[in-house]
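Every protein chain except one is present and positioned as in the full complex.
The chains carry the letters A and B, assigned in the order they are written, with residues numbered from 1 in each.
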Amino acid sequence: MSAPAHSRSASTPSTPHAGHKGGLPSVYAKLIMAATGAIFAIFVLVHMIGNLKIYMGAEAFNSYAHWLRMAFYPVLPYEGLLWIMRVVLSVCLVAHVYCALLLRRRGATARGRWKRRGLGLDVFAARTMMVTGVVLLLFIVFHILDLTLGMSPAGPDGFQHATHEASYAYSNLVASFNRLPVALFYILAMGCLALHLAHGVVSAVVDFGVGVRPRVFSALAGLGLLFGLVIAIGNITIPVAVLTGVLQ
Amino acid sequence: MKLTIEVWRQEDTTTKGRFVTYQVDDATPEMSLPELLDRLNDQLVTAGEEPIAFDTDCREGICGTCGITVNGVPHGKVPNTPTCRQNLRSYDDGEHLKLEPFRAASFPVVRDLVVDRSALDRVIASGGYVSVDAGTAPDADTRQIPFKVAEQALDFSACIGCGACIAACPNGAAHLFAGALLSHMSTLPQGKPERSKRARGVVATTEEEFGPCSVYAECVEVCPAGIPISAISAVNREAARAAIRRNKDN
Partner (left out) sequence: MNTFRTIGSRIRSVVGSSEGVPRPQQDSPDPAAPQEEAATSAPESTGNAKKPLSGPAALKRQGPKGTQGFVTYADEPLNGNVPTGDPLTAWSRRKLDYKLVSPLNRRKFKVIVVGTGLAGAGCAAALGELGYNVVSYTFHDAARRAHSVAAQGGINSARAKKVDNDSLERFVKDTVKGGDFRAREADCFRLGEESVRVIDHMDAIGAPFAREYGGELRTRSFGGVQVSRTYYTRGQTGQQLQVAAARALQRQVGLGTVDLRTHREVLDLVVDDGRAKGVVVRDLYTGEIEAETAHAVVLCTGGYGNVYFRSTLAHNSNVTAAWRAHRRGAYFASPSYIQFHPTALPVSSHWQSKTTLMSESLRNDGRIWVPKAPGDDRPANQIPEEERDYYLERKYPSYGNLSPRDISSRAAREQIEAGHGVGPLRNSVYLDFRDAIGRLGKKTIEERYGNLFEMYFDATGEDPYTEPMRIAPGAHFAMGGLWSDYDMMTSIEGLFVGGEAGWGYHGANRLGANSLLSACVDGWFTLPYSVPNFLANHLGEAPLPADHPAVERTVAEVRERTDRLLSIGGTKGADHFHRALGDVLYSGCGVARTEAGLKNALKEIRALREEFWRDLRIPGSGRELNQELERAGRIADYLEMAELMCLDALDRDESCGAHFREEHQTPDGEALRDDDDWCFVSAWEHTPGKGAHPGKPVRHAEPLDFQAVPLQTRNYA
């Protein structure tokens, strides 16, 4: 005996499944972004601290750059540490960008045709993550061509490659920043980094599943911005110093 | 007070919609938004035009039925207040109001300002419950729950299921809704035996129906139940916890 399933209407609006089925789950994508972002955040912090050694003079700066190549030698081969970092950072970058694009596309699909408009300044950093991210990506490419590989046109004239015995990071840097457009692009990129970090820190903490109360959340947002600004300003002082002739 | 009201009119899910402008001349400050629409609809019916379809029920902010986007903001100008408790007091005489449905791909427009929010229920049906049959529960007093734990659970279970969090999210994400559900259930001892199983189901359906969270935190600006921001982190936390616990239900 089966009940008649008569006149069961299928005519009501069927909700499109606006999310995604299959593929990398978004929660994992977010966790990957948070983890890789955290690695980047630590990296830029360390990088900035290293950068600031430039104020200790050319010798100190160059020997720091040299040490980076020689670190843990002979346990690690020449440039061993650098290559480990390069590989890790590259993998992180690919994962970070891939997840960003994936989530971006999913978000746009789930939102649909009618975008949210007129949001306040408090979400400026969040809304510009893609813009700042693209600028940072371009900057990374440029930065490597400029000061790591010294390839023109990115690299400055007279770029000197490091040798097993010495590094010429100081002069390379000063030469590079003496080009105004490069200095300005660098400053712009650091601004983007500040914004990217401001939201990135908050986002990473939430994505790691840390349940923050509303007040802590606000504090966290401030902390993120502060962190971004510290790194950006620390770095920005260098091109400014070069342009103003403090560093020669 | 006189108000110019631009309203989204759309015949059904498949037809294209458009904004139509109306005028209400005798609005009063104590009118709620649904009452303003009542007034306008009375005008329209008297004029022989089709009234504006909009969802409304309890009109005291608890059933979660109502939901209109006012000048781009889900529910309206006053933060954390449902449409039915938004009064014209917060608008000026002569002001221009733009009324739209809740906007999200997961909420297709049924007609005018009415949207289909059944995706929310599909999230609940995929695990957002406690599997206890009628009559089988132990004495509730034998399960002691600290005062603050009950209060904390209540902060999350206050969700009225209106969907404003999704409409407010630039990504159309439902993390505030799903996270409130998971937080409520994982806070209480009653929800613990199937905590991981629930997280797997709820998170999977949330991903199928809604977008990813980018922590814009726009949801908490509009949520009429005041669900705390910590709810959204519960989605990732519970999902990760469930993944680590592999085949376990709790």
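The working rule: a contact is a pair of C-beta atoms (placed from the backbone, for glycine too) under 8 Å apart; a residue touches a chain by one contact, two chains touch by 3 or more.
If you're wondering where the values come from, they're calculated on a predicted model, not measured in any experiment.
Which is it among B:2, B:89 or B:248 that touches the chain not included here?
Within the whole complex, the residue contacting the unshown chain is B:89.
Across the whole complex, list the residues on subunit B that are touched by the chain not included here.
Within subunit B, the residues touching the omitted chain are 11-12, 28-32, 34-35, 38-39, 41-42, 44-46, 48-51, 53-65, 81, 85, 87, 89, 110-111, 114, 116-118, 120-121, 124-141, 143-147, 149-150, 153-154, 157-161, 184-185, 188, 190-191.
Going forward, only the chains that are shown with their structure count from here on.
Determine the centre-to-centre distance between subunit A and subunit B, using the mean Cα coordinates as centres, and give it in whole Å.
Going by mean C-alpha positions, subunit A sits 34 Å from subunit B.
Spell out the residues on subunit B that touch subunit A in their complex, using ranges where they run on.
Against subunit A, subunit B makes touches at 12-13, 72, 100, 103-108, 110, 116, 118-119, 122, 168-173, 183, 203-204, 206-218, 220, 228-241.
Under the definition above, what is the set of subunit A residues touching subunit B in their complex?
Where subunit A meets subunit B, its residues are 12-13, 15-21, 25-31, 103, 106-119, 123, 126-127, 129, 199, 202-203, 205-214, 217.
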